[in-house]
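Apart from one protein chain that is not included, each protein chain of the complex appears where it belongs.
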Amino acid sequence: MGLGERSFDVAVDPELKIELGKQGIFVTTIQELYNWGRKSSVWPMQFGLACCAIEMIATTMARYDLARFGAEVFRPSPRQADLMIVSGTVTKKMAPQVVRLYNQMAEPRYVIAMGACAISGGPFKQGYNVLKGIDRYIPVDVHIPGCPPRPEALLQAFMTLQKKIDEQSLTGENRPRYLNVDAPGEFPVPEQGEHDLVPASNPNVWTVPVVIR
Amino acid sequence: MKTVEEIKTAIETAVSGAQLEIVPNGSPSAEHSLLVDAAHAFAAAKFLRDDAELKLDFLSNVTGVDWLDKETTEKVKVTRPVEKEVNGVKTMVDETVEETKKTVTPGYLEAVYHLYSMAKKHGPVILRMRTGNRSDKVELPSLTPIWRAAEFQEREVFDLFGIIFTGHPDLRRILMWDGFKDYPMRRDYVDPDDYEYEPTAHDDVLKRAQAHLAATTTEAAQ
Partner (left out) sequence: MSESLLEAWNRPPTIEVDGEGELLEVAMGPHHPSTHGVFRMDVVLDGERVIKLKPVFGYLHRNHEQIGQTVGYLQMMPYTDRLDYFCSLTNNWAYALAVEKLVGQAVPERAEYIRVILAELTRIQNHASTIGFLTQEMGASGTPLMYAFREREKILDLFESLTGSRMMCNYMRFGGCRVDMTEAHLNAARKIVTGLPRFIDEFENLLTSNEILMARSQGMGVLKPDLAVNAGITGPMLRASGVNYDIRKVDHYGIYDRFSFRVPLGEHGDIYDRYMVRVLEMRESLKILEQALKDIPAGPFIDPKAKIRGFKPKPGEAYGRIEAPKGELGFYLISDGGTSPYRFRIRPPSFINLTVLEDMCIGQNVADVVVVFGSVDIVLGEVDR
């Protein structure tokens, strides 16, 4: 359990909760139960792009064992998946398909950008066919640096994501996108133009970062 | 295996009218190549595959090379009559003047084929073809009917360099998408301007990133 200031901690005194637990009474809130259920069984999409996908496969194998985190069920269909691991270089030829796959996923959905290429284009940034980071088109929840990141790094990202899910509030300003009627559910798919992708980025998701020196 | 000179004479005797030239290779690998004219390339290639002694049945590698227009400046000493005043009298005197002379060698696209023999286990024999220029005379004969191995590789050369292989059964773009207009591996290709920022930029990348940033910020200010 995370130790963030959540509504439950305010509603019920933690010591009282432990005392009640000794008596066989389990007290919780809908939010806590709901987030606990979601974070303990994240279904990633079986979707590999490049080198990082091999490390992703290695993570699911016996040695690193992603199943310990309740996420060993890789779904081939985006309709059944909660988590998209963008594992590798996104090229301009592939980018529309990645956005389309993301659009096909059901809410709540999360994205891990795995590796330098998915974050920014990485070593291939200067290539004419390489997208300079998937976060130009879709919102990314966790970034993992590395080329490729080790399986431990993917596990760390996974735990970070679980923490993020656990801390999501169901109401209020910071409620997730799918509980906010006004927030966009579908993200525009870029088109392949004569020289480049059109548009070059989605301004609702991404703005040029300011480098402070 | 025969030397390049012997292969050249063998092709010239077998294919009448073929114009061949040996392109020397200055590196220690000393793999010299044969430049064949586009009109006779197909027949020459067929001979190389079917000849009992050479039997180059395995086409390993097909690639394109882009050679830009070359501008060479050289200093030439020219002797010409110059008017001069000698002892108050104007006379014409020959004088040697140094002049810079510019010559432009037109560029061309080149297709390079690396041939080996699986039957005789020798090779490589390197075959080259050159286009007339880089803009409108970019056609070369396809060697796919002789070696199927060229099918995808010639498509790739077409996609990235823009050499049109006549006689190719299925010449489409292969790596880039269909609506793409440029030939990205040409030396004068300019990439799309999408370097908005670069945390560790240097050299050309830094220049481009700064230019792009300046352009986008003025746009935003308007």
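Every chain is named by a letter (A and B) in the order it is written, and numbering of its residues begins at 1.
Heads up, the rule we're going with is that a residue touches a chain if its C-beta (ideal position, glycine included) is under 8 Å from a C-beta of that chain, and two chains touch if they have at least 3 such contacts.
It should be emphasised that the depicted structure is a prediction, and the values quoted were computed from it without experimental measurement.
When the full complex is taken into account, the listed residue touching the unshown chain is B:Leu59, out of B:Val4, B:Leu20, B:Leu34 or B:Leu59.
Residues 46-51, 53-55, 57-58, 61-63, 76, 78, 88-89, 91, 93-94, 97, 101, 123-124, 126-130, 147-148, 150 of chain A touch the missing chain (whole complex, contact as defined above). Although one chain is hidden here, its contacts on chain B can still be listed: residues 25-29, 31, 42, 57-61, 63, 65, 112, 114, 118, 121, 124, 126, 141, 144-149, 151-153, 160, 166-167, 169, 174-177, 184-185.
The rule we apply is simple: only the chains that are shown with their structure count from here on.
The centroid of the Cα atoms in chain A and the matching centroid in chain B are 47 Å apart.
Across the interface of their complex, chain B is touched by residues 92-93, 125-126, 128-129, 132, 192-196, 200, 208-209, 211 of chain A. Across the interface of their complex, chain A is touched by residues 175-177, 179-182, 184, 189, 191-192, 194-199, 205, 213, 216 of chain B.
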